[in-house]
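Below is one structure, written out as structure tokens, with a few remarks after it.
Apart from one protein chain that is not included, each protein chain of the complex appears where it belongs.
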Amino acid sequence: MLTILFDGVAYGMLLFVLACGLVVTLGLMNFVNLAHGAFAMAGGYVTVVLMTRYGVPFLACLPIAFVATALIGAVLERTLYMRMYDRSHLDQVLFTIGLVFIAVAIVHFLMGSQTQVIRLPSYLLGRFEVFGVGIGVYRLFLIVVCGALALVLQWILASTRFGSQLRAAVDDARVARGLGIRVSRIFALTFAVGSGLAGLGGALGAEIVGLDPTFPLKFMLYFLVVVTVGGTSSMTGPLLAALLLGITDVMGKYLFPAFGAFIIYTVMIAVLMIRPSGLFARVGTR
Amino acid sequence: MTPAGFLLGKSRWTLPELIFWAVAIGAYFAFPRRHLLLNEIAVLGLFALSLDLILGYAGIVSLGHAAFFGAGAYTAGLFAKHVMGEPVTGLIVSAGVSAILGFAASFMVLRGTDLTRLMVTLGVALVLYELANHLDWITGGADGMLGVVMKPILGLFAFNFRGSTAYLYSLTVLFLAFLLARRVVHSPFGLSLRAVKENQLRASSVGIAPARRIVAIYTLAAAYAGTAGALLTQTTQFVSLEVLDFTRSADALLVLVIGGAGYLYGGLIGAIVFKLLKDALSIASPAYWLFWMGIFLVILVLVGRDRLMGWPRAAAERIAAYLPGRKR
Partner (left out) sequence: MTAALETFGLSKAFGGFQAVSDVSLTVEQGSRHALIGPNGAGKTTLINLLTGVLKPTSGTILLEGQPITTLPAHERVRRGVARTFQVNQLFPDLTPLETVGLAVSERHGGGSSWWRRLGSDSGVLDEAADVLTRMRLSDVMTVPTSSLPYGKQRLLEIAVALACRPRLLLLDEPAAGVPEGERHEILDIVAGLPAEVTVLLIEHDMDLVFSFANRISVLVQGRLFADGTPGVVGNDPRVRTVYLGEEADG
């Protein structure tokens, strides 16, 4: 039982890393980016290609996946995304769905539709027992890495100048601009980092959740759940939401395999009904 | 022009409209070997029309409209299999079930932002999908429901393998549904919906209670979607999980993007273009179709939907102005 809990926590941490870029995008620019999952997919495929064709070790692939995806994100943001900031949500949805279709089609064409296999290094395989709880090495690795990332992110947000500028811009972009904060620069940087993190998450998660061209569509809802349930006004809300989601999903699949994802969806709908602005959102002026 | 003349003129049947329906019937005779495709276009057109009602007129963005399509599809299948095979009765029952479902779901889209609505509608469709998937002893699950046998329509018109009866059946249903929608849209109720969509604050400041209007149109739209689903089941004598898939919801959205939302014909024109394009492009591979759809969407949104989307209406007006007998 505790093993399942542990697995759920690992899954939740992974979801957090994957989704945190979306949290800031949505909270900062009120931009609905349904293509976020495509960045994660990109990171995963970059890792696969590097490992299988060029023999790059797994751990080295992780930062490469991050940087590569961040670069793609930065380029796309400056060329395409930034024209869409003032458009309606429907336009943004259509635009990003279009991007997902393109990405999925390209990946399908280049890499085929089968699930990609990542051969983890041997020191990340296996399980061991601690007080009778089965701990998977890779899942432990995930928790450590993602946890560290979460802490770093929180530190950046809370204790650096960039972080406070970002928080100000999220709170009220107009006022922030009036204070001299370069909001568009902050956003470009945050978007790139968020996409990079998604790519990193994709690389990390390929082993656990599987990597194939349907990844962005499959996980789109999960990311959206983390963002809407967790709210966009802090990092802790989405973190808790991701953990909740991860644990519920893993436990649900284990305890009630017949119902699978059914529970997640119903819970999500229920939460959105009761608190349309998210479970942990601060009630603010927006 | 008097005020009455101006307003009444907006709901008068125009020549391009009549031409459209004449072509729709004419297609039956002009393409005798393509009745199955024509039938699919009619079904998709009705489904897109139902989405237009909530998207184009009430401004509700839904990513899960297939929920009602699927509900209607499965109801029709189950009805034919276990109760009776007469199509029209099944159609009415399916529409009713979808309407009830739509009514219940409508309360969920009243509150919250665009994003919340997106997720709630998506969630509802996913819940139904899972439900249909796990209740596979009723629905046939991923393999689909077999044994759906349709009796002649009203006891008179039997279905044949070429889809001839099917197309005329679907076209008739589509036309009747269209007539009703047209009436609703050009009524005070329809105007109040547009007002709610354009400025909800102002709408409530003139005494419009948005909630009730939205519930009403959402229920109607759900009934229409369910009718389309039922038509698909009845004319293909098969139903599977596909009817609840996300891609089905996305298809309807794409159709409206192609044809334009907010003037009722967008869903119909878009359905024709969509289906023909898909037929042509899917020959290579499914990824090919997805790629070009993606490019289309991106370019479309970048250029500006209004400029591109106005084209059917602008073209129709341009044509109509040159036709003889038209009053200026």
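A few remarks follow.
By written order: A and B. Residues from 1 in each chain.
Here is the rule we go by: a contact is a pair of C-beta atoms (placed from the backbone, for glycine too) under 8 Å apart; a residue touches a chain by one contact, two chains touch by 3 or more.
No experiment lies behind these values; they were computed from the predicted model shown.
The chain not shown here is touched by just one of B:Leu15, B:Ile208, B:Leu281 or B:Leu302, and that residue is B:Ile208. Per the touch definition above, the residue from B:Gly90, B:Gly190, B:Gly260 or B:Gly294 contacting the chain not shown is B:Gly190.
Interface note: of B:Phe6, B:Trp137 or B:Phe161, the residue touching the hidden chain in the full complex is B:Phe6.
By the touch rule set out above, chain B reaches the unshown chain at residues 1, 3-11, 183-184, 186-192, 194-195, 198-199, 201-202, 204-210, 212-213, 216.
Basically, only the chains that are shown with their structure count from here on.
We define each chain's centre as the mean of its Cα atoms; on that basis chain A and chain B are separated by 34 Å.
On chain A, the positions that touch chain B within their shared complex are 26, 32, 80, 83-84, 87-91, 93-95, 97-106, 108-109, 213, 217, 221, 224-225, 228, 258-262, 265-266, 268-269, 272-273, 276-277. Residues 55, 61, 63, 108, 111-116, 118-120, 122-124, 126-127, 130-131, 134, 246, 250, 253, 257, 285-288, 290-291, 293-298, 300-302, 305 of chain B are the ones touching chain A in the complex.
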